[in-house]
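Reading through the structure tokens given below for one structure.
Missing here: one protein chain of the complex. Every other protein chain is in place.
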Amino acid sequence: MTALYDEIQQVAAQYPQRRSAVIPALRLAQEAHGGWLPPAAFREVADALELTPAYCQSVASFYDMFQLEPVGKHMIEVCTNISCALVGAQATLEAFESELGIRAGETTPDGEFTLRTIECLGGCGWGTVVSCDHRYRHYVKPEDASRVVEELRHAEH
Amino acid sequence: MAAELVTITIDGVELQVPKGTNLVEAAASGGIEIPVFCYEPRLGAPVGACRMCLCEVEGMPKPQAACTMGATDGLKLHTAATSKQAADAQNATLEFILVNHPLDCPVCDKGGECPLQDLTFRYGPGNTRMTFPKRTFDKPIPISPLIALDRERCILCYRCTRFSEGVAEDGQLVAVNRGANSMIATFEQEPYRAPFSGNVVELCPVGALTSTQYRFQARPWDIQNVPSVCGLCPVGCNTSVTIRENKAKRVQSRNHPEVDQGWLCDKGRFSSAHLTARDRITSPLRRKRRTGIEEIDWDTALDEAEALIRGANGRIVTALSGTETVELAYALARLLREGVGSSAAVLPEETSDALDPFRLPLSAIAHAELIVVVGDDPVLERAPIVDLWLRQARRAGAQVVTIGPAGSLQAAPGSAAATCERLAGDRDELGRQLRVSERAILIWSGPGGHGGATLAALAADLGFHERPGCGAFHLPATPNGRGVAEAWAAASDREDEGGEPIGLLIVSGDEAASDPNVRHLAEHAEHVIAITLFHGLAVGWADLVLPATSYLERDGSLVNLEGRVQRLRRAVTPPVPDEIAWISKLGARFGVEISPHPSVLFEELSPKVLGGVTYGETGDRAPLPPRPPLAAPTGVAPAPEPAPVAAAAGSFQLVRYRALFSGPAVERIPELQFQRPADELELSAEDASRLGIAGGDTVVVSSEGATVTLRARVNRRLIAGAVRAAEEHVRDLADIVIVARGAGA
Partner (left out) sequence: MPSTEFEKIVLAGADDHDLTRLSEYERVGGYQSLRKALGMERQAVLDELLAAGLRGRGGAGFPMGRKASFVPKPEQTTKPIYLTINADESEPGTFKDREIMQRVPHRLIEGALITAYTIGSNHVFIYIRGEYLSEFEIVRAALAEARDRGLVGANVLGSGWNCTIVLHRGAGAYICGEETALLESLEGKRGQPRSKPPFPALQGLYASPTLINNVETIATVPPIIEKGGAWYAQFGVPNSAGTRVFSLSGNVANGGNYELPMGISLRELIYDIGGGIPDGRKLKAIIPGGSSTPVLTADDIDTALDFDAIGAAGSMLGSGAIIAIDDRACMVQLALRVAQFYQHESCGKCTPCREGTRWMVNIIEKVETGHAQQGDLDLLLSVCDRILGKCLCPLGDAAAMPVASYVDRFREEFQAHIDQGCCPFGDSSSLDRILSPVQQHARLLRELAVIA
């Protein structure tokens, strides 16, 4: 059995009903597959939890944090909801776009970065909030974009 | 225990209903319509998704979804008929549904029988205020060779996905994405391959899921629907056959709540096109020495048949399929038993009347608390609807124990009788539970032999006849095996021996014609008459082939596995004379008067073997005959020792099952081919790892000179030492096989 299979069994054991482990299992599978869920990942999760791949994909596609397409090594997500928008999220996003040379929703050709907009991250008082590889940065201004990108580029992943 | 009655008022009409009655049902009982889309009680608890049923409830500020409310005393409800709030809310729902609907009714198969059309007509807005581009999708998308999906028409009531997840539990058809992007899909565009997939077509309240067979075939106003029953398995689901210009265009369910609950398997639903298969025989055929075969006319054929029968001097054996109607089997029996004194018959798998004292409707399974299934065959492959009843029972909290090679309790192949013996003993915990449960059910699911009698003995030993909630079912291999056997027995009291060698073998029906044992008999018979539907089945080895009719073309009765006598109605006029018609003529030549009318034959038969039910009773939702008292308790006969698993090292016991999607009719439906069993060999996890075989590997299976190459599938439930495959892939193999990893695996 694979490591993923075993990990999923461990997680599933926490719950009174194994199906509860679908989201954690999909998250583990996503990590194991380079940040996204190819069809094979659904088969693996389905096998481990005795569900169908269709069911697993149905669940995954409901949630924004599951990726059904390949993503870059680093994920930059700029909150564009109202609190951040009121203090300039648009300009911050544009700064990232020009820094990376891609539009929101795209991945750099070298596969390093995916840039996305995201709904309210829960940092509204300290906008603009940008989530970099799922770690929040607050008060991000347009002029910070290049520094953030550089830091990520050299970060251990 | 009678439920407490409460008084509710709907549109001013006072109604008394059991407390908690769903308000949609309560209104319907008072003749008041509450429009619905997503509500469908057979799919489980209501979900309240579509909001079509919004009504005003006095004392509540907002409109309420009636489908999710139960009756409470004093509740006052207003439908759109008496409440502006309800009318506005329902109008709003329809406006929202139509905002993204293509309104392509003129070219939609659902047109004319579409709830969306009907409800829009009655409750909807007359015009549209939507001026933006509608959501558009590729359409229609085949989600399988059987079903097309038009996402633009889909109103996301989730009936189909709820069926897939919560009734059939196949988990194949799902919703993906969220919000306005939600849509129905299968995994990565793979086909929806599941035995009950077709039910979603009937469940869909709009034209989003349509049958590829029925698309563009007919409009509701130029069809007739003939009420009948399915003749393809021993359940006998009640059906409604759609006819246009004497062609069977589709088969739909006709909900018998005790038998099928309104579901059909795909075999029953999608097989009707076998009637028009290209190799259907439409005139009698005679073997000719040099040129093979020749078509002959019916007079010649009857002369020929008469001559063959006379020439056999009473040494006649009749092989029956178990697909014949009771009346047909009876007519044939009278011809041969009365006319020429030939009683010898190869009857379909024994079905035992010993089970009658434990008789229950299939629906009782859903209410059982303990169900024990014994036998080698998956229930689904023998009697598909029973599989749905079992799932429903399990969801309702019943304990379902399957004892077999791939059961929840593993048992060696062929050990069902031994299992029964064990359950009867007083040392078995499960047996003890069966003895005290008020709602326990036993099911025998293959192999054949004396299953019914063995199970009956167990049930008697457990005292099931004294507990009306307990019952036992035998799942026979053929649709009407019992009816045929009883009709055969009823035709005469005379017994005689067939005599050796066989002078004439009469093969009735396609199943008998394709049975290897029957073919074997044929080799030793001097002459053979075969009655078959299709060309390839008997041509080459029968002297005379008489064209048969199909269950969709017959009038008559079938006795299903419960013992329920159900009426088959001719939906389509056959291209050939009805069997009973020419048997009647042939009878006259032997001095036997046989009526050509099934109803007359039924009258003759019913008092003898069918408990005297009347023809009329069998037509619409036939009742189940009452339980007869238990004759004399027999005790469970000691079972023969099952063959030891894995006779020699490295060899396996082969468990073969006849797949649901097999047989002459299925083979002739192109759209059903994807449902046929994959060429797989199931192996236990233990054996697979011991042999270093992984799922998907090629395996070579061999015995006594025969070799078959299959793909391996690891079945974690299967008992070690056994392997399993569909009969059609392992026909040439013996029961003990050697399995090896194939090259390139």
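The first chain written gets the first letter, and so on, giving A and B; residue counts start at 1 in each chain.
Just so it is clear, a contact is a pair of C-beta atoms (placed from the backbone, for glycine too) under 8 Å apart; a residue touches a chain by one contact, two chains touch by 3 or more.
Computed from a predicted structure; not experimentally measured.
Student: What chains on display are touched by the one that is not shown?
Tutor: In the entire complex, chains touched by the missing one are A, B.
Student: Out of B:Asp11, B:Glu95 or B:Glu306, which touches the unshown chain?
Tutor: Touches the omitted chain: B:Glu95.
Student: Given the contact definition stated above, which residue among B:Ile8, B:Ile155, B:Cys237 or B:Leu275 touches the chain not shown here?
Tutor: B:Ile155
Student: Spell out the interface residues on chain B facing the chain that's missing from view.
Tutor: Given the touch definition above, chain B has residues 46-52, 54, 61-63, 65, 68, 88-89, 92-93, 95-97, 99-100, 129-130, 132-138, 141, 151, 155-156, 158, 175-183, 185, 189 touching the missing chain.
Student: Taking the full complex into account, what residues of chain A touch the chain not shown?
Tutor: Counting over the whole complex, chain A touches the hidden chain at residues 14-24, 26-27, 49, 58-66, 68-69, 80-83, 85-90, 93-94, 104-105, 116-127, 131, 134-136.
Note that in this section only the chains that are shown with their structure count from here on.
Student: Centroid of chain A to centroid of chain B, CA atoms only: how many Å?
Tutor: So the centre of chain A lies 47 Å away from the centre of chain B.
Student: Please name which positions on chain B make contact with chain A in the complex.
Tutor: Touch residues, chain B against chain A: 165, 170-178, 185-188.
Student: Please give the residue numbers of chain A that touch chain B in the complex, ascending.
Tutor: Going through chain A, the ones touching chain B are 39, 42, 51-55, 57-58, 61-62.
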